[in-house]
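Shown below is the structure under consideration.
Some chains omitted; the rest stay in position.
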Amino acid sequence: MARHTYRCPLRWSDMDAYGHVNNVTYLVYLEEARVSLFERMDLASPLETGVVVARHEIDYKRPLVYRSEPISVDIWVEDVSRRSWTFGHRIHDDAGVVYAVASTVMVAWDIAGQGSRDLSEAERTQLLTLTDEPG
Amino acid sequence: MARHTYRCPLRWSDMDAYGHVNNVTYLVYLEEARVSLFERMDLASPLETGVVVARHEIDYKRPLVYRSEPISVDIWVEDVSRRSWTFGHRIHDDAGVVYAVASTVMVAWDIAGQGSRDLSEAERTQLLTLTDEPG
Amino acid sequence: MARHTYRCPLRWSDMDAYGHVNNVTYLVYLEEARVSLFERMDLASPLETGVVVARHEIDYKRPLVYRSEPISVDIWVEDVSRRSWTFGHRIHDDAGVVYAVASTVMVAWDIAGQGSRDLSEAERTQLLTLTDEPG
């Protein structure tokens, strides 16, 4: 699996008083894409063994209005370090219109010790299979 | 007014299944700080004349757990351009513990024309009064 | 169409700090089911011609935990009056486990006049086709 595309359903309530999907809600879509990816990865779930979000960068390209068809959230791995990695994301529709691009830095977390930890070899290997950015 | 500090009340439901304030919700706190600032500015509200969020960068420093006392969201102006400006933010408690730092690029928006527009002189002047980063 | 079943995707963030879908979020699922129904109805959308929520009753039957498969939200019409009607709802999974039952009173709304209005004949006729409760 070189990358993952999550088909993300919108909710009517994702829109704010301006009648557009609120900028904050795009981050919920990124979260849903990560959750979807973790579920598919052939690995004890990082969600269970511990991972935290350390940083987001997001550029908004176009306003998005509620519609019943899902939007696509591409997710891939931009970089892997000893204790962290970076997800790239692109939110787009089927016509290729891009609504946002984003990067998220994730840190492997030791839940018991409440601090960062090294990525396991299995985690690193899995993440490296996701390093192909969509063309 | 050299900068603005918004005392942001948390909600119990800001926490996710990990028992911490969800990373996405921090962006809601930034939004509340902007709304609070716009209300105080001596200026026809940019909220009404048009402004959109173009970009966020946020670094998470510490997990945050619900408590009944508000947290503080400092907001100041990092940079002003012809059609956009950048807000700096720091989320912290009264003891000086920092939970996140963030930058948000805002673009002046022409609602009728659905495109960016130049900042008015009054807007620019107001924004320039907010360029003192908290020490 | 005698009734409508909306397949409602959950979001991981629907869970609260107790690790269950928050009770408030069930109401979002009801909203999504209504929106889905309005989109399918052969009628100028009540969403556009005006409708407001006047009352909810909801009984929670079981805790619900995030999973990637949607849950089902049955929606039907319990009663139609001159200016309002009542939706019945049942939230359940494919195994027949029921998580909540609810009733929602909707009022036809005159957006210009900011008051209730009579249902049109077309609206009434459409609503009456939805009066079969699921068995």
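We call the chains A, B and C, going by the order they appear; numbering starts again at 1 in every chain.
Going forward, contacts are C-beta pairs under 8 Å (C-beta built on N, C-alpha and C of every residue); 3 or more make two chains touch, one makes a residue touch a chain.
The model shown is predicted, which means the values in this text are computed figures rather than measured ones.
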Original post:
Once every copy is counted, not just the 3 shown, what does the total come to?
Top reply: 4
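In this text, only the chains that are shown with their structure count from here on.
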Original post:
Taking each chain's centre as the average of its Cα atoms, which chain lies closest to the overall Cα centroid?
Top reply: A
**OP:** For chain A and chain C, let me know how many angstrom lie between their CA-based centres, rounded off.
**Re:** 30
**OP:** Report, in whole Å, the distance between the mean C-alpha point of chain B and the mean C-alpha point of chain C.
**Re:** 35
**OP:** Could you give the separation in Å between the centres of chain A and chain B, each centre being the mean of its C-alpha atoms?
**Re:** 23
Original post:
Residues of chain C that touch two or more other chains: which are they?
Top reply: 12-13
Subject >> Sites on chain B touched by chain C in the complex >> reply: 12-13, 15-17, 19, 22, 24, 66
Original post:
Which part of chain B faces chain A closely enough to touch in the complex?
Top reply: 22-24, 27-28, 31, 52-60, 63
Original post:
For chain C, which residues count as touching chain A in their complex?
Top reply: 9, 11-13, 28, 31-32, 35-36, 39, 68
